[in-house]
Structures are given as C-alpha cells and as structure tokens.
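Only one protein chain is missing; all other protein chains are in place.
After this line comes chain A, so read on.
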Amino acid sequence: MKLTKKECVVMLLAGGQGSRLGDLTKKIAKPSVPFGGKYRIIDFTLSNCVNSGLDTIGVLTQYQPLVLNSYIGDGKSWDLDRMYGGIQILPPYQGMGDSEWYSGTANAIFQNMDYIDQYAPEYVLVLSGDHIYKMDYSLMIKFHKEKDADCTISVIDVPLKEASRFGILNADSEGKIIDFEEKPKKPRSTKASMGIYVFNWQKLKKYLSLDDNNPNSSKDFGKDVIPLMLSSNEKLYSYEFKGYWKDVGTIDSLWEANMDLLGCNGFDLSGDWVIYSRHTEMPPQYLSENSKVRNSIVSEGAVIYGTVENSIIFSGVKIGENAVIRDSVIMADVEIKENSIINNSIIDEMVVIGPKLKIGTPKDLNLGITVIPRESIINSMKEEE
C-alpha cells in the first residue's frame, strides 16, 4: 500500500490580492493580513483543517507571497510538519509547454493536479483563506459521503440585502442544489456559498479538464465549474453551516470582524476548537500604573501606559503616556507615542505615530475607518484643531 494515500486533500486558495483592502494588502496577500491580536486571517482556515483531522494541505499562492510563505514556514505552528502530507506552498510554475499564472481559482487547482494525485485521494476540499470562522470540515465531508454527492457546497444564511455580494444557490428540501448564481442582481434565496467545496476528486478532475478546454471560461469555480457540473446533471448538494462566519474582504468588514471579538456576543476565540498561529517570543503584556484598558483585547508583549477602549492591541505594541486609542485595531509592533489620539482606525504593522498626533475621527461621526499603511512613520502632521 502506498503510504502517501490520503482520503481528502485540502486545496487552499491564497493567491488573491484582496484589492478592496487597499493599503493593507499592498505588500502582503490577503490571507496574511493580521487579525484579532495575534493571528493572521489564514490561521482560521488552517486551524479548522487541523482540528477537522485534515493534514494534507496545498496552499495556492500568487500575489505578494513573501510574508505568507515565511509565516507558514514548515507548518509546525499548526502541527502541519508531517512525515506524509503536511503543508505545501504551491506557487505558479514553469512547465514544458505553456507556462502561465493562475488565471482563476479553478485553473490554480487544474495546474496542481499532480500534487493532488500523488496522494490518490477520494475527495478534495477547496477552501479560501480569507474568512473568519470555526468550522468542522469533517462533518461536511461526512454529509458529502452520506448524500453520495459529486460536489458539496457549504452555505450560510445571509441577509437578503447582502445576498447579491455572494454566490447564491437554491436547493430542495434534501439539500440538492437546483440552481446557482454568482453575485445575482435579484437573489432568489439567502443561501450564500461560503466558497467551501468538497469534490469527488475523479469528478473534479474531469470538469477541470473540460473547463480548461473552454476558451470562454474564466476558470473560476463559482462562475464556471459549478454551473458546468450543474448543467451536466451531476449531484451537487448544499451543506448548511450555522455559526459565526465573516468575509473580511473590505476595510469595513475587517474592522467589524475585529470588533466582534470584543464583548460577549460576538466571536469567541477561546474554547476547545483552538485557533493556532505562529508565535512571537514576547513577554506578557504590561499595563502601567496610569493605564486604562476597557473592553479590549491585548496580546503578548504589549506595553500600555495610556488609555485603550474598544480596541484590538496586537503583540509588541507600545502605547505611550496619555495616548488614547478608541475603536481601533493596532497591529503588531506599532508604537503610539505619548499624547496621541487614535480613533476608528486600523494601524498596520510597525507603524510609529506621534507624539501628540490625532489619527482618525470619532466613530460617532461615521466618517469611516482610517488606515495607516505598514511601516509608516508619522511624527509631524498639522494637528487637527
């Protein structure tokens, strides 16, 4: 028996630019955007895999992969440094014939069929690395087996007014998918695809090849492969997921997802379903005699002399005397010097601000989120009157 056989191989799509995150993804791919005090977005998907018992993961990278690659390393932070399987970065590569970038989500998988084949899996789980959620994929795979499906798509109920942002599908009472529309103008249901697919590998191979031969295809799962499978009368099922799930594709949604970690009613990071991440060797956080920290989460190595309210403070952040942070996300190794005031902002990694500067506008004014890009040093600015 081939030792390398795996029942299910995970293909994690991590090559997108995430252009709607603006400055935050100027230098790094969206899955490596920091989140929640000590994590990066991809940690959620990777941890879900490991906690679901899936240990063979190909990560498809294309856009600005440097930070992502070095973050993942050999995968040991997620217990993915395995003898067989484990985590493997799959960048576009040059072949004997045509060489090309990944032209779409389906094309990225198509170009890496050899990677999947070496494990001879029954199933392939396709994921995207840009959502915040905790999900047991093994239950979805079990559902897929029970239904004897060719493809199972995970769906979540979304508010009707937001439905046209997603791939929306209609299913019968058994969960069998009747139709699927990518970003419909007039959605006929509120069941949104989460971009999580379980495929029978042999079926997927067939349709990836068919799709590749279609010159009019955009080589995308939602736009091309799924509709093709549906029109060919394959068995596609929807698997309903209930729980917290957030697409963090925009500045606003990224900020909101961070804020959901505060208080008691949002998304709870703790519990048995551990979210793993790469560690930084930092001492515990220090809160000084004059510090005030309210309704916030704070990570290791933070040193706080000022006031922090309703905010997310990452590791290694320094907040000076009389500085005030409100409704903001302060990413790793940022220094906010004394008497500076930060409101309603996302401050990217390694930024230095102050002293005596104002960034952002109070949340009540509804003027939107201010983003300060990575490694900026802001020490002089006309003080807003």
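One rule holds in what follows: a residue touches a chain if its C-beta (ideal position, glycine included) is under 8 Å from a C-beta of that chain, and two chains touch if they have at least 3 such contacts; residues count from 1.
Definition applied: contacts and distances are computed from a predicted model.
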Hidden subunit of the complex - UniProt protein name among "Cysteine desulfurase IscS", "Glucose-1-phosphate adenylyltransferase subunit GlgD", "NADH-quinone oxidoreductase subunit J" or "Peptidoglycan-associated lipoprotein"
"Glucose-1-phosphate adenylyltransferase subunit GlgD"
Among A:Asp23, A:Asp136, A:Glu300 or A:Glu338, which residue is in contact with the omitted chain in the full complex?
A:Glu300
Thinking of the whole complex, not just what is shown, which of A:Leu210, A:Leu228 or A:Leu287 touches the missing chain?
A:Leu287
Touching the hidden chain in the full complex, which residues of chain A are there? Just list them.
36-38, 76, 262, 269-270, 274-277, 279, 281-300, 312-313
